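First comes the structure, then the notes that go with it.
For this view, one protein chain was removed and the others were kept in their places.
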Amino acid sequence: MTDTAAETAVTQAAAGSAPGSTGSAADEIVSPQGPHGYSHDKESHLKRLRRIEGQIRGLQRMVEQDVYCIDILTQVSASTKGLQSFALQLLEEHLRHCVAAAAVGGGPEIDEKVAEATAAIARLLRT
Amino acid sequence: MTDTAAETAVTQAAAGSAPGSTGSAADEIVSPQGPHGYSHDKESHLKRLRRIEGQIRGLQRMVEQDVYCIDILTQVSASTKGLQSFALQLLEEHLRHCVAAAAVGGGPEIDEKVAEATAAIARLLRT
Amino acid sequence: MTDTAAETAVTQAAAGSAPGSTGSAADEIVSPQGPHGYSHDKESHLKRLRRIEGQIRGLQRMVEQDVYCIDILTQVSASTKGLQSFALQLLEEHLRHCVAAAAVGGGPEIDEKVAEATAAIARLLRT
Partner (left out) sequence: MTDTAAETAVTQAAAGSAPGSTGSAADEIVSPQGPHGYSHDKESHLKRLRRIEGQIRGLQRMVEQDVYCIDILTQVSASTKGLQSFALQLLEEHLRHCVAAAAVGGGPEIDEKVAEATAAIARLLRT
């Protein structure tokens, strides 16, 4: 019950159905870099992340209920896969928008952008 | 604000400070296999999972606030790393308790247990 | 001894110190897409790959000599790391040259190139 209430609350916050609070949060936060490549897919990203959040809460329930370790590990693999799919989608949009824009813009910025993206991919590979 | 309320609710549920609802959930679910190797470390596992849950919620806020893609990817790597550390700890306890017990017990069960553990490791590697 | 002879032969072939055979191979093969982003770093890539090849041969010797399993697994991790570093360097050059060129060129090619690069990253992540 409490858990469900929490999930509902999170869903409301993310879906913007509690405009007062979400709105004020938006007022307070100054986004450091404005809209990015992934911005137009925001709702699909949030949906995906909320599903992963639900899986992590599911893992907590499994531990609380002494579920068999191997079944917990299977759920961990599913959550990790979900996170990596999210990362890949974000990365694709980043390459398509930010990196491509740097290339079109010319100058040395493309080298920085590519080095930065490669470092992010290396971090994903090494986790 | 709503988000904070949600976090509090989840924390309460997980910490058992809302005994009514958590308790009834425990009544309804019949744990399929009783306490396992990881059971004595339950609180440390739950703490770890709640930290990961917080990171996933952090990712949602980052998406909502149009944070730079590369910074989001860095946070994804941290969450994935957290999940893998959790999996490794669970696996270690599983090997020490369940697999070792099957070996001591003798008979063909050890082969099943080892094949099952290896399949779980393969799933972790391939995500 | 045979092994050392083999290593020498491979090194000669790769280093081009047997110009007759290497030269004729180059004549016979029609590169499907000409020089790519990574071409100017060819020698460093080949050096890296020859080191990995040496590690794989080292693994064979370890198996032949009944070396302790855990030590073999450590060597497997080192070889996998070597392969991933190679992949990351190749990917960086690909993004900097091929993907950037597609962006500058305009048109729909950038979408294809980005999708293709993302799919390659996904394959690296899922191995």
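Going by the order they are written in, the chains are A, B and C; count residues from 1 in each one.
We take it that contacts are C-beta pairs under 8 Å (C-beta built on N, C-alpha and C of every residue); 3 or more make two chains touch, one makes a residue touch a chain.
Predicted model only: the values in this text are computed from it and were never measured.
Looking at chain B, the residues touching the absent chain are 84, 88, 91-92, 95-96, 99-104, 110-111, 114-115, 117-118, 121-122, 124-126. The omitted chain makes contact with chain C at the following residues, 1-3, 5-7, 9-10, 12-14, 18, 21-22, 24-26, 29, 31-39, 42, 45-46, 49-50, 52-53, 56-57, 59-60, 63-70, 72-74, 76-77, 79-81, 83-84, 86-87, 90-91, 93-94, 98, 116-117, 120, 123-124, 126-127.
Quick note on the criterion: only the chains that are shown with their structure count from here on.
Computed from the mean C-alpha positions, the centre of chain A lies at a distance of 32 Å from the centre of chain C.
A separation of 19 Å divides the Cα centre of chain A from that of chain B. With centres defined as mean CA coordinates, chain C is found 37 Å away from chain B.
Among all residues of chain C, those that touch two or more other chains are 126.
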